[in-house]
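Mind having a look at this structure? Questions to follow.
With one protein chain withheld, the remaining protein chains of the complex are depicted in position.
Chain naming follows the written order as A and B, and within any one chain the residues start at number 1.
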Amino acid sequence: MVELKNVSFRYGAEEVEDKYENSLCEINLTVSKGEFLLLTGPSGCGKTTILRLINGLIPQFYHGDVTGAVLVDGVNISGRELYENALLVGTVFQNPRTQFYNVDTTCELAFGCENQGVSETEIYSRIDSTVAHFQMKDLMERNIFHLSDGEKQKIACASVDVAGTEIILLDEPSANLDHKSTLMLRELIKKWKDAGKTIIAAEHRIAYLWDLIDRAVILREGRIIRELKGEEKDTVTIDRLKKMGLRTTIMEDPSQIKFPMIKDGDQIISIRDFRFSYRGAERAVIDIPELSIAEGEITAIVGKNGAGKTSLLNCICGLEKRCKGTLVYKGKFYSRRDRKKLVFMVMQDTGNQLFTESVLDEVLISLPKGTSDEKGRAMQILKDLDLDGFTDRHPQSLSGGQKQRLAIACAIASGREILLLDEPTSGLDYAHMEETAQLMKNLRKKGTTILVVTHDSELIHNCCGRILSV
Amino acid sequence: MNNENKLKGRDLINVGIYSAIYFVIMMAVAMLGMIPIFLPLLSVIVPILGGIPFMLFLTKVKKPGMIFIMAMIMGIMMLITGMGPWPLLTCAVAGIIAELVVRSGQYKSVAKSILAYGFFSMWIWGNYLPLFTDYEGYFAQRESYGQAYIDALQKLMPLWMAPVLLIACFVCGIAGGFLGRVLLKKHFEKAGIV
Partner (left out) sequence: MKYSSESAQEKRRGFLDPRTKIALTVCMAVFVLGGLGGTVMEPVKNALSVLPFLLLLIEKQWNRFLRGFMMLAIGYGLLFLMPHLQGTLQFVALMCGGILTRFVVTVVMGEYLVGTTSVSEFISAMERLHMPQEITIPMSVMFRLFPTIGAEWKSIRRAMGMRGISLGGVRAGQLLEYQMVPMMTSSVRIGEELSASALTRGLGAPVKRTNICRIGFRIQDILLLFVCIVTVVLWIMSLCGVALWNN
């Protein structure tokens, strides 16, 4: 069904900073009809690049040098227009927030067919059968902007289903999803598998589909280093996978992890009278008369998509003007305005909190006024976070993980004692997740209190000591 | 038109992206224009700030037609938000001139792209046109308000303001073009989105 023959690829200069990152080297891969193949490996190993070769985004959208042949359904797809490939291959992407084209859900489902000029009656009947199959009547005729990330991803899957392609590609579809939504995604994928579709998934979080796949291909630095199937796949140990830079194959609901919220002897940070609702909404997203958080510890905040976890962080940070309430830290009362100087949040879209033209400058503006030897201090902080090689780079040109570290560097520079992180490990491989965990542990040793919103059970086991379910 | 120069899906989406940013900036500024004293100022602020997305947009323009389409979209947006059909007209003219200027620079010349943005900005003038068309007739209708009204309105929007505003759009467009280039060099090129 899909065949890669001796394919090598390197991105063009304009696409990525580091040309060798994500490139491919002499890949040979055959996927037969009805097979479910998993591509996995550390970040930058080239798994997404393979998907882009199959759906034609390379070389039509992302430019670079391709050698070898990519055959889909027996046809060499290089040189074919993207709309021709759209009839053969459907793709679900990583980010639920950027992959929908329409504002309302019904039109989104129809979009692929409308582009191909399929008749209206045919589209209606295809939508109806997908809606029945995926049991998603309640999501129809809705504004996509009002859906949770999990629901958005369901719409993305459904729109691929309506288009009805034989080959389905999944590009880290679970990266932003909570436990429950991931299970939902698993169910949808299972339906495709049962219907005999050919599925190729690129994923870090392999646990939710490990038992569904027929074969796992493990990549590293653009080469296939390992293939697992049959018994070998079923019996492989987590430690062996870890050595290959992979995540666990065991799925665990983070809200079921039995950690205490506070332990006896913990110093307490207390939050009082936090109430917040969106403008015009009747129900309060957050309504907390009193809540205790352990000082100097790492607390994980877990709960399903749309439960108000990010809103809670915003309120603690003092960013929600309509949320009053106080925070008591080391015996002092902090109002909303005061909290802005006490708490720092590393947001999910880290790019939105970096403003200047160089990494060094970014840290410099965070240092309190009157710091002696500003530059030396800034360099020290950057060195501690492994960013000293990037001082002149533009912050927006860094990778996701580097941006995150830079934001943390700013938090350290500004001397904030409470650090909030919003899903810091979504889409990270094992090594990067461990790096983030290590960084958080180091900060904890220096006395920083950390709250982290996460769906990542591995991260929680790795570094969190307390857990808070929302 | 040969196949190389035909606009593809990606080009059209790019037009949409930059039109959206340009329009949002314009609307944010137009909120100021709700206070009528600032109305003439729109022809100064919009061209200057709009230069930032527009100069970035021009780095993606390699084929004829994209600038003209963006201009027409602005015209249509003005039409449906109730500013009348005049912007559609000025958009068409400004769009064609800007298109030709960029084309004469083979879609590469920096000087030509700044000049083109100056011409492009002149479409904004269309928003003022209803205040000048039927100038006499408009005052005739409102005689009931007395001579003071007519005097005052003539003071705010005297006929000679029409060409002044048009020139302001062009000059500020050039200034906006320079601003856009500065930010392009300082940020966007280094950030890797060009």
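Keep this in mind: a contact is a pair of C-beta atoms (placed from the backbone, for glycine too) under 8 Å apart; a residue touches a chain by one contact, two chains touch by 3 or more.
Everything numeric here is computed off the predicted structure, so don't read it as measured data.
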Touch with the omitted chain, as defined above, among A:99, A:153 or A:299: A:99
Which residue of B:41, B:69, B:96 or B:162 touches the chain not shown here: B:69
Full-complex contact with the absent chain, from A:53, A:147 or A:163: A:163
Of A:23, A:49, A:85 or A:181, the one touching the omitted chain in the full complex: A:85
Hidden partner chain, touching residue among A:127, A:189 or A:241: A:127
Residues from chain B at the interface with the omitted partner, ascending: 7-10, 12-17, 19-21, 23-24, 35-37, 39, 49, 52-53, 56, 65, 69-70, 72-73, 76, 79-86, 130-131, 133-134, 137-138, 140-142, 145-146, 148-149, 152-153, 155-156, 183, 187-188, 191, 193
Interface with the undisplayed chain - residues on chain A: 55-57, 60-61, 81-83, 85-87, 89-91, 93, 95, 97-104, 106-107, 109-121, 123-124, 127-128, 131-132, 137, 140-141, 145, 159, 163, 314, 317-319, 340-341, 343-345, 347, 349, 351-356, 365-366, 396, 410, 414
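By our rule, only the chains that are shown with their structure count from here on.
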Distance from chain B to chain A - Cα centre to Cα centre, in angstrom: 39
Footprint of chain B on chain A - complex, ascending: 14, 17, 61, 82-83, 357, 393-397
Residues of chain B touching chain A in the complex: 9-10, 186-187, 190-194
